[in-house]
Structures are given as structure tokens and as C-alpha cells.
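Okay, structure first, notes after.
Here the complex is missing one protein chain, while the rest keep their positions.
Each chain gets a letter, A and B, in the order it is written, and its residues are counted from 1.
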């Protein structure tokens, strides 16, 4: 198991973490298996999608912002970030990617992306290969 | 592999199952690996988020109820719970959590939560560690 940290800079951000995860997978030298990427936070998440056009990450954030407006939830009376929690629960904290020949078996247009819903913060990413 | 049962009491409910899963993981004594929590139902799901404020679970249910209204879908003509199926497909039936030093590696503000969309029912939860 390994971990690394990502500093997010804005409230809403999508950050390509494929290079970080790929380096861990290749160093582990597991020929075939599964790679779990886990975000131990409840206002950030991980997804897999295209990053060749970084607009897609911004579109995802815009879409979720329209669906889950800010400031109208019970938890906002305690800590003003309920929308971030709801979005993180929908996208989810983990992704599983197959490993083959010692490398991540992502599709041509797939990247692993940390999705920040309540930045800027320092976020931990845990990588476990099995 | 182990399983346990949860009796839900309301139509919409979010129940913290972390203690149940943690006990299974600690009894299994796997030092390092991955824990899969799987819900073998199609109108309930599992997610990971904060439960220190239980309002977050209620906010998640409210947000999904606004996005996926009841009674307007094809499946409602057969069995009046289409919205529950759609919500369960969005949240998903499984979560993967890393295991380290024989325990669940959840973040400080993370709990595993069974999400009931069509209760009250008895729900099975399957836990597999690898």
C-alpha cells in the first residue's frame, strides 16, 4: 500500500492523478491484478474519465453544481459544505482499475481524476494493489 | 466471506454499518488488503461519507429525491419503485476500502453507509476481504 498527497487550489477542481498512480503500479511490479485508488475524505472523490480535453472535468463540476445547489441542506447549518458531501457520495471515494503486464489497464481516453468539491485543501490518495 | 443483515425502518434511510464491517475485518486478521462491501439488492446501495453529522445522510436522500421524482417512470407501471432502482444504480451496490494493520483504512470523517431507497426491508450486506 502506498499513498501520496495532492494540494488542490480551488473550491472545485478536477486533477489528473494518473501519473502518480501509474508510477506506484509500475514500481510495485505486480504483473496482473487490481489497483484500488481510495480517497480518505468525505468532500472529495475519485472518478475515471477523459482528460485529453480538461474541459470535461469542468463540465462534470458544473453539472454537479447545477444538480446539487449550495446552502439549502440540513448540514449547512453546522458546516457550510453539505453540497460537497452529497456530490462526493454520488461520485464515490474509490475506483478499481485492472493491472496487466505490470501497468494500469486504462482505456485510451481514460484518466484517474481526483475530484475536489471543497478546496483548497491537501488531499491524501491511497493506492492498494491486489 | 461474511454477511450480516440490517433491518431498515423507513422508506428512505441511511444506516452506518461501519461497526459491523470493522468487526468482520478485525476478526479476519488480514494485515493488508482490500475490503469489498456489497449490497445484493437493487433498491438499496452503499456509500462512504461522514456520519458524525447524521444530517448528511438525510441531505443525500433529499437531494436524490429532488433529482429523481417518484411515479413518472416506465417501471412504476409494474412495481411502484422505479425511483429507488434509479437511485440505487447511481450510488451503486459496492464500495472498496483499503485494509491496513488488520483494520479498515477509512478517513477520519468517513463511514460506510447502507442507503435504503425502498424500505422498510431486511437487507443483506456481504463483506469480502482480499
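Following the convention adopted for this analysis, a residue touches a chain if its C-beta (ideal position, glycine included) is under 8 Å from a C-beta of that chain, and two chains touch if they have at least 3 such contacts.
If you're wondering where the values come from, they're calculated on a predicted model, not measured in any experiment.
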Touching the hidden chain, out of A:1, A:39 or A:60, is A:60
Contacts from chain A to the absent chain lie at residues 32-34, 47-50, 53, 55-56, 58-60, 62-63, 67, 90-92, 95-98, 100, 105-110, 130
Residues on chain B facing the left-out chain by the touch rule are 1, 34, 36, 38-42, 67-68, 73-75, 77-79, 82, 85-86, 88-90, 92-94, 96, 124, 126, 128, 130
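Note that only the chains that are shown with their structure count from here on.
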Rounded to the nearest Å, the gap separating the Cα centres of chain A and chain B is 20
